[in-house]
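Working notes, beginning with the structure itself.
What you see is the complex with one protein chain gone and the rest in place.
Note that the chains are named A and B in the order they appear, and that numbering of residues resets to 1 at the start of each chain.
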Amino acid sequence: MAKWFETHLPKIVLAPSFIAILIFVYGFIAWTAWVSLTRSRLLPRYEIEGFIQYDRLFASPRWDTAMNNLYIFGALFIGVSMILGLILAILLDQQIRVEGAIRTIYLYPMALSMIVTGTAWKWILNPGLGLEAMVKGWGYENFTFDWLVNPDMAIYTVVLAAIWQSSGFVMALFLAGLRSVDTEIIRAAQIDGIPTWRVYVSIIIPSMAPIFLSAFIVLAHLAIKAFDLVIALTGGGPGYATDLPATYMYAMAFSRGDIGQAAASAMIMMLVVFAIVVPYLYSELRARND
Amino acid sequence: MKYTTLAAISSLALSVATIGHAEPQAEVLHWWTSGGEAKAVGVLQEEFAENGGSWTDMPVAGGGGDAAMTALRARVLSGNAPTAVQLKGPAIQEWYEEGVLADISSVAEAEGWADILPASIAGHMKCEDTWCAAPVNVHRVDWIWANADVLESNGIEMPTTWDEFNAAAEKLQEAGVIPLAHGGQAWQDATVFETVVLGLGGPEFFQKALVDLDPEALTSDTMKASFDQMRTLRGYVDDNFSGRDWNLATAMVMNGEAAFQIMGDWAKGEFLAAGKVPGEDFLCASTPGDGYLYNVDSFAMFNVDGDDKKAGQDLLAKLIVGPNFQKVFNMNKGSIPVRTDVALDEFDMCAQKSSEDMTAASDSGALLPSYAHGMALRGAQAGAITDVVTAHFNSDMSSDEAVQMLADAVANSM
Partner (left out) sequence: MTDVSATPAPAATSERPRGRSFGKIALRWLLYIVLGLFALYYLMPLFVMLTTSLKSLEEIRTGDLLSLPRELTFDAWRTAWSEACTGIQCEGVKPYFWNSVMLAVPAVLISTLLGAMNGYVIAQWRFPGANIIFALMLFGCFIPFQVVLLPMARMLGLMGIAGTIPGLIFVHVIYGLGFTTLFFRNYYVTIPVELVKAAKVDGAGFVRIFFAIFLPLSIPIIVVSVIWQFTQIWNDFLFGVSFSQAGTQPVTVALNNIVNSTTGVKEYNVDMAAAIIAALPTLLVYIVAGKYFIRGLTAGSVKG
């Protein structure tokens, strides 16, 4: 009996968390899928009515904008944060005297909630009050930086603020990764006369592939959560030019009492996330299994 | 044997006593959290306490109630609804349909609400044939505010038609003043839009288009003209309007940077807080055209357990429509009492005008619910219309396209 217990203890320990995730993540996704097939309005109803919510969703111009923004925002945010984080990590890796202070400065934005980030950047990017006004005040009359109020450019302000918030964290991840690369290999390469930049490109960065996994997961999670940031920074505007699926879903569910529609948008959003994350996870975890 | 009888009798007596003396309790969910509004709601809490009630405050600010509605849904679904909730318009009936509202008809009948409330407003407070909500105030939405000095020095009178407004705006632009101060948030775009529709189409058209959602009205020439006027107005606002808070736009009028603002009567609160005098420093008038668009705040009572909470609901309902609260609250908030028998001598001239107009509009059938502030339509439809309005205002969409998009969006939202 004790032997059986001992052999199965690992699984028993893991079980509560796993079951909790099954219920509270997958169970709830299933619930959302169910509700997306109903005509739920203010509160959920459970009579299945078919795919009307999806028809309505794809007929909505605002949803098109939201999905487009998700692609633009997601790609730029994750891509630039990774690249910026990597560059900053490499720069900081060069034996800087004030490394501790600089690192803290780059890292602290992550400590702030997205509401605070959005509010602060909203001020800075406001043409009449912030950067544009200040530079004009310095005498450069023709300086414009009105992305925030421009329907075509507004989404890039969200990208800017989001990168500000998280690139420091990514930098920390990469810095840690850079420093855990085996020094023997590096010395060997240098003795062979390979220039510094090539050491980075051909040896160090490829061996950091696993860290890209963690960074990617963190960034993807934040991209999905960017809801708070959009609400605080642009309120979804101008018009609905900076709408994202998460804000669309929230508006439908809680402002408009249209929970069926919200559920449908949530399902589509999760499908997109699924389609991107799963292949990545698969390739990473598969490789490690060997 | 004797003891058990004694015990039984005394416990019976005790329970009778407690039923008779249920202490009114209420947990109130609302979003009046800023200094002025909170003070106004504080008046209700004091009265509640004076009558033996205990108030538990559950404030959730933001988005004109969005965050509060989120919290409300979660609370209702978890079986733990608050006692009273700040709800307005068709949302009240929507919640009633989910079967979660309580019945306060006993209070309404005892206090004679049917006689002292304007008919169309009373209609909002009823769920089928029972009363389920208590109205707090009447905000007028279709106000236009102006800087008195700017108007005088440019020789402009308050416009009574949209053509007059456009002419005045042209003059102002030449003089280097921003004609219209506007904050670019969706609800503000919607506010301006509905005053334009009311002004150009008249009360009947407004009713058909934005309340009844008649497809013909939505695609009519009058609607196209409304979008044309919105496009014209777009030329009269400054470039930095996007995302601006409404009170910053009011500040622009106050300091003479801009001449006009179209906003509900809570803007008056800003003027008064800055020490401006109505009629001298700033002018108030209804937006060009006839009609009266109202926005009535109210508290809906939810189904809760416990005699003390039910007693709390009855007491709250009674106090909310009571003459004292109606007067004090509205003087602090900038709106007018919903009770028609409250004397308005202590209110300022804009409020008195509002009250006169309300009575007149009620008689002539021009007292209409505001769509932009959630009085006329359910959330899904109102939201769909606002999406189109704000998209049109922030782009160079043509009026034909806008009108088509409007009809499609409304159909899609049903």
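By definition in this document, contacts are C-beta pairs under 8 Å (C-beta built on N, C-alpha and C of every residue); 3 or more make two chains touch, one makes a residue touch a chain.
A quick note: this is a predicted structure, and the numbers were derived from the prediction, not measured.
A.B. asks: In the full complex, which of B:N154, B:Q173 or B:N247 touches the chain missing from this view?
C.D. replies: Per the contact definition at the top, the residue touching the missing chain is B:N247.
A.B. asks: Tell me which residue among A:I29, A:I52 or A:M153 touches the hidden chain in the full complex.
C.D. replies: Considering the complete complex, A:I29 is the one touching the chain left out.
A.B. asks: Going by the contact rule already stated, which one of A:I72, A:M153 or A:V277 would touch the omitted chain in the full complex?
C.D. replies: A:V277
A.B. asks: List every residue of chain B that touches the chain not included in the displayed model.
C.D. replies: Residues in contact with the chain left out: 27, 30-38, 41-42, 45, 55-65, 67, 70-71, 73-75, 77-80, 82, 245-247, 251, 266, 269-270, 273.
A.B. asks: In the complete complex, the non-displayed chain touches which residues of chain A?
C.D. replies: Against the missing chain, chain A presents residues 6, 9-11, 13-14, 16-18, 20-22, 24-29, 31-32, 44, 88, 91-96, 100, 102-117, 119-121, 123-124, 126, 129-131, 133-134, 137, 164, 168, 172-173, 175-181, 183, 186-187, 190-191, 193, 196, 199-200, 204, 207-208, 210-211, 214, 217, 220-221, 224-225, 227-228, 246, 249-250, 253, 259, 262, 266, 269-270, 273-274, 277-278, 281-282, 285, 288-289.
What we mean here is this: only the chains that are shown with their structure count from here on.
A.B. asks: Centroid from C-alpha atoms only, then distance chain A to chain B, rounded to Å. What do you get?
C.D. replies: Computed value for the inter-centroid distance: 37 Å.
A.B. asks: In the complex of these two chains, what residues of chain A are touching chain B?
C.D. replies: 41-44, 56, 59-62, 122, 126-128, 146, 148-149, 151, 234-241, 250-258, 261
A.B. asks: Which residues of chain B touch chain A once you look at their complex with the stated criterion?
C.D. replies: 63, 66-67, 69-70, 73, 76-77, 91, 94-95, 97-98, 184-186, 239-243, 378-380, 382-383, 387, 390-391, 393-395, 405, 408-409, 412-413
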